[in-house]
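A single protein chain has been removed from this complex, and every other one stays in its place.
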Amino acid sequence: MSILVIMSMLNGLTLAALLFITASGLTLSFSLMRVVNLTHGALYMAGGFIGMSVVKVTGSWLLAMLSGGGAMAVVALLEERFLLRRARGDDLRETLISLSVAIIIGDLVLVIWGGYPKSIAIPPLLSGVWTIPVIDMVYPVFRIFMLGLAIFIIVALWLFLTKTNLGITIRAGVDNFDMVSSLGINVRRLFTFVFGLSGFLAGVAGVLGGTSLMLVVGEDWRILTLTLIVIIIGGMGSLGGTIVGALITGLVYSFATAYIPEFSLFILFLPVAIILSIRPQGLFGTKA
Amino acid sequence: MKRKKWIVAITAIFFFIGSMAGTAAAVDEIRIGTIGPITGWATIFGQGCLNGIKLALDEYNNEFNGIPIRVFSEDTKADVEVMRTKLDSLKNRDKVHLIIGPSLGHEGMAAVDWGARNPQVPMLIGYSAPEDITMRKATNSVIRPGWTGAQVIFNFGQYCAKELGYKKIIIVGQDYSYPWDQAAGFIRGFLENGGEKVERIWHPVEAVDFSSIMAKLMGMSREYDAVLNNSGGAQVVAFFKQWKQFGLDKVYPQILGQANVPIVSMLSELGDSALGVYSSLHYYDGNPSQANQMFRENFKKKYGHYPDVIAVQGYDAVHVAFKAMKAINGQVDNPEKFIAALRKVQLVSPNLHGARFISIHSPTRYRISTSNKWLKRTAG
Partner (left out) sequence: MNIAVKTYTNVSQFGPYADMAEKYMAAPATTRSYPPGDRASYFREIETYFGKDYVEKLNRNGGWVD
């Protein structure tokens, strides 16, 4: 195997990690509430910008990640509690509300941080390259960190959903919503919690993306598109599907960019078109 | 005979009065329309230009010979369709005497078509750089007080071949017409002056994960001497970040940049990874001339940050307009006269690097600072 192949594989995996962290939140909120939250990209972007300011003031990258995520959790909580809850069950209204909030956040970001591209400095501990033994190949430490963090989040989400009461209730709610609510469980609070968690993951992903790539106004829609690709491939609302969707998207993108960069976008959308036409619910999705 | 003389005399007097009216200020306000993206992803290009325009107008107290100047700012949102509508309303609704803008490549190409259909509205191009605006599509009413993309990079190719001694170069850039022009201009200068080979890698305009391209560049480092980044805006930031992450700064000499790379606000964002980057442009912010330093400080006072070349071009466009207005005594309501005067302006830009002339064909002649070298971070 040539170095380029190994590199492209690693690049695909690490891009998949970023995509997964971004998409997991969206898939979580979708699985429970059946609403495609178009605010997700804006939460990613705003989380990233907040993280950037926190790094500038405090110098702590960890704090930046937590505050980017935390702030977006609050925004998502408020969005659910005061806007989406009123439109519950009306798909069109829910989608339009999430779209409006996305546009408002996007404009606020432009007003506060301006239109120039920014980036977050990589913390010293995670900067530099790691030399892979045997094949003598170097690879950025930060991208490997992203991969590790994604695996950590996968395990944490899995433990949460299978081992904790709250998680089990959420899964039950996904499978049979009416049953759970008739058992006397406060579904509303559940919704708000999951929405907040989803916002937290988006904000964290924004800080990661801003550190590894860059941040700019407009990034919200680009990220939302990529996230939707991942979810469409994997299947709406399936966490396992999101992992597979992120892997396919990441690997297709990285190999396409390495070998035929001009057509990488075209090739990225190819699996989406194929899957939508032969298996519209996605690889792991269940028929609605 | 007597009667005939009278008629001649009266006609002469009428002509005289007529020409008097002509030389007097004919308008009670001068309306200038500006056009460019001031929201959305390309905000920096439109807003930068507009900031320069407003700063220059401030220097003239927003008036010309006592006639107040009114500015009508329109936002294209970087969308050509939107721009056409806005150009129409500047012309029909606001009845502007002059339009300054637009700022993006595709906007400029569409604006020159609009200009050809509306030859009565003089237009000074903002930051928009395609050469065909003043070459193959040139039209009388559209005048460029600024640059073309290839103009500032021909000599950079020459510089890389002759002064830096590179033989083989990889150009990585966004896949659309502006970077194609940059690459073409560079290739001409590079190959005609001793360079041997240029490999071009194109990626989608909005791509930001360059990891696979970094992997490729790593493999190509045995054959090639250097890499030229041929992107603008956010892609520059993303490219430099990943360049450093992948340790390519240890494999290649300092990255080279196309003309939109040395934009101050962008390089400050890049921190140390941009130190020593070579590129070429008609403006460099480190120009020690008093005019440039004053321009920078005045700009900072008004907007809170230092200007870049985008603002310079908006700023200069206003000075060009004033020179033309002076030449025609403020008769901006006579578009033929105004356009003719604009085309004849010769101006030494106060803050650009050295002299430049707007010739009869309108495009500017520059001293190109090939290469700009980015030395240290500026505050703010």
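Letters are used for the chains, namely A and B, taken in the order the chains are written, and counting of residues starts over at 1 for each.
The rule is short, and it goes like this: contacts are C-beta pairs under 8 Å (C-beta built on N, C-alpha and C of every residue); 3 or more make two chains touch, one makes a residue touch a chain.
Note that the structure is a prediction, hence the values are computed from the model and not measured.
Colleague: Quick one: which shown chains sit in contact with the chain that's not drawn?
Modeller: B
Colleague: Just name the one of B:Arg200, B:Lys216 or B:Lys244 that touches the chain not displayed here.
Modeller: The one listed residue touching the chain not shown is B:Arg200.
Colleague: Among B:Glu163, B:Asp272 or B:Glu336, which one touches the chain that has been omitted from the display?
Modeller: Considering all chains, including the one not shown, the answer is B:Glu163.
Colleague: State which residues belonging to subunit B touch the missing partner chain.
Modeller: 131, 134-136, 147-148, 150-152, 154-155, 158-159, 161-163, 175, 177, 180-181, 183-185, 187-189, 191-200, 202, 262, 264, 267, 278, 281, 284-287, 353-355, 359, 363-376, 378
FYI, only the chains that are shown with their structure count from here on.
Colleague: Can you name the residues of subunit B that touch subunit A in the complex?
Modeller: 39-44, 47, 175, 201-204, 206-213, 215-216, 218-219, 233-234, 236-238, 241-242, 245-247, 265-266, 269-271
Colleague: Would you tell me which residues of subunit A are touching subunit B in their complex?
Modeller: Contacts found on subunit A: 2-4, 7-8, 11, 14-15, 107, 110, 114-119, 121-122, 127-129, 138-140, 142-143, 212-219, 222, 253-255, 257-258, 261-262, 264-265.
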